[in-house]
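The complex appears here minus one protein chain, its other protein chains still in place.
Take a look at chain A:
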Amino acid sequence: MCFAWGPGEMLVYETLFPKEHAEKRPGCPNIFIVRKDQDVYSQTLRKLFNESHGIFIGLQRSEEELAGKSRKAQLVRVSKNYRSVIRACMEEMHQLAISTRDPELHCQHSTQVSILSAMELIWNLCEILFVEVAPAGHLLLHLLDWVRLHVCDVDSMVREVLSCEYPSKHKDFWNAVDIFVLQGRMDDARHLLSKEASANPTSMGMCKILDDLMKKMPILTIGNTQTLTEMELKWQHWHEECQRYLQDGTFASNPHMESICKILLGDENAILEKKELMTTWYHFLVTRLVYSHPTVKPVELRFYAQSSMDLFLGGESSPEPLDSILMAAFEFEIHQVIKECSIALSNWWFVAHLTDLLDHCKLLQSHNLYFGSNMREFLLLEYASGLFSHHSLWQLGVDYFDHCPEYGKVYLELHIERIPLNTEQKALKVLRICEQRQMHEQVRSICKIMAMKAVRNNRLGSALSWSIRAKDAAFATLISDRFLKDYCERGSFSDLDLIDNLGPSMLLSDRLTFLGKYREFHRLYGEKRFSEAAKLLLMLMTARIAPCSFWMTLLIDALPLLEQKEVIFSAEQTYELMRCLEDLTAGKTDNQKFQVDDFEITKVEILRLALARNLARAIVKEGTLEGS
């Protein structure tokens, strides 16, 4: 096998090196293209890329002057937008996974769903800790929401319990109550507890007390005006009350309720017993905090996080990549988070957009990478380069390069030259991108490529329109020469609609001007406006617009005018013509003494004769007095 590197891919091909005793195998060798980033080709993920591109552009263009609260609110909105896009993508992928019958595809889609859900989990946590920057008190509320949204599927279990005739007899009943308590959903827990109270009159007393405790639990709600200290005091009181009930042995007869009371008191062992319900160490962390330190400050999180993970995993299993990413987030090590995500995920999409958002939150200012650009730019460049290797998503990549101040332009210049231009429409779009960014080199080179293609296909009008766009005088000269060559060979012009209607673009190159004027001469001649035609012809030669190679043709064109019945060329003009002829022959005799053939000599002689005759007639006519 042999291979060669492409821009984002690798070309692998089989070679047939004949071995000594190998059999001769007929058939052509296979060629493989190995792509390292297959996510870019997923249909569903394309939606993610496109939608997030829109959000990215919106963020870059948004008002920087908004300061303080409104800016923060705006950034939180952007973050939520990104998350909703991830979630929509996840939904769709999930639909695909359950509707497909192919087990391999099902596996692939399910893996994607879990990756996307992990991404959303991480993003949500980063939003709470870094974008929202929730202070103590509110922090826990956000973390609670986060846990409720992402961890473990409570609703289906609860639905099952409630749908049964005697909910409190259901095997999962106490599990449901427990999980509500663990997630701090007091109202739901109380609702379930009331079912137990109504079903089991003996425990009604205990239920009432527990219900009461749950009701009285102080919760800081957003918009509540009480201060943190007030909240802490109230919480302390409540905690002591729960303690009293536990120590009095109120719940001794019902182990379920006793464990709930212990959970309310924040007893770690009691909470740890419900490991299976919580499923993850971060759920454990949040539950612990709810019931032992509800006013936890952001900086304190790291200690609780580390101990929670240790307690939960208990040395049985080592942390997975997701765990270390979350841990880094809890420790407020943003760079660590980004680094771990880059390693764990196969595509740059997540880290590029997250880093860009965090950069807008002014959290990444101080960190510069040693090769000159900062982390945000590096990641965006990588992501956009990945997009450019896709046959269609390159248009998104352009905008990302635009927002990389240091290297974006250079990257764009290199990438955009390599986009294959199959149709004129695509070339026009690429050209527009280059023109808008003042990339003149690329404009010229694209126009030249398209113009050459057109010339090769004999589409001279298209070629001309490309050279006009690039203001390429040299190419316009080439095209005009082609037209003139065609004329010399065939004796008539092709594509008259083009030459007759050149307009101001005629001035792009001298040769083009000559072509237009020459055609005009022919038209004037056809319309029998001989004196104007004569003047034009003379002007073409004397003003040196005509190329030297064409002078003979022009002089021969003058012949019919010289031979007309009425005198068209005045004496002055005839002298001019003669001078031109002499210039021409003088030049010729110097260089081509040995190549002058009879035909040339005859032409010159005929011309001389015609000029002389015309001169004679012109002198006579001009000298004659007009008859009265």
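To be clear about the criterion, a contact is a pair of C-beta atoms (placed from the backbone, for glycine too) under 8 Å apart; a residue touches a chain by one contact, two chains touch by 3 or more; residues count from 1.
Here is the rule we go by: contacts and distances are computed from a predicted model.
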**Report entry** Undepicted complex member, UniProt protein name, chosen from "Nucleoporin Nup43", "Ribosome production factor 2 homolog", "AP-4 complex subunit beta-1-like" or "RNA polymerase II subunit A C-terminal domain phosphatase SSU72"
**Finding:** "Nucleoporin Nup43"
Report summary line: Across A:47, A:72, A:275 or A:535, the one contacting the chain not displayed is A:47
Report summary line: Among the options A:227, A:243, A:494 or A:602, the absent chain makes contact with A:494
Query raised in the report: For the full complex, which residue in A:389, A:442, A:462 or A:573 touches the chain that was left out?
Result: A:462
Query raised in the report: Among A:145, A:160, A:188 or A:424, which residue is in touch with the absent chain?
Result: A:424
Requested in this report: Just the residue numbers, please: which parts of chain A touch the chain that's not shown?
Outcome: 43-44, 46-47, 50-51, 53-54, 57-58, 391-392, 395-396, 399, 422-426, 428-429, 432, 436, 456-462, 464-465, 468, 494-495, 497-498, 501-505
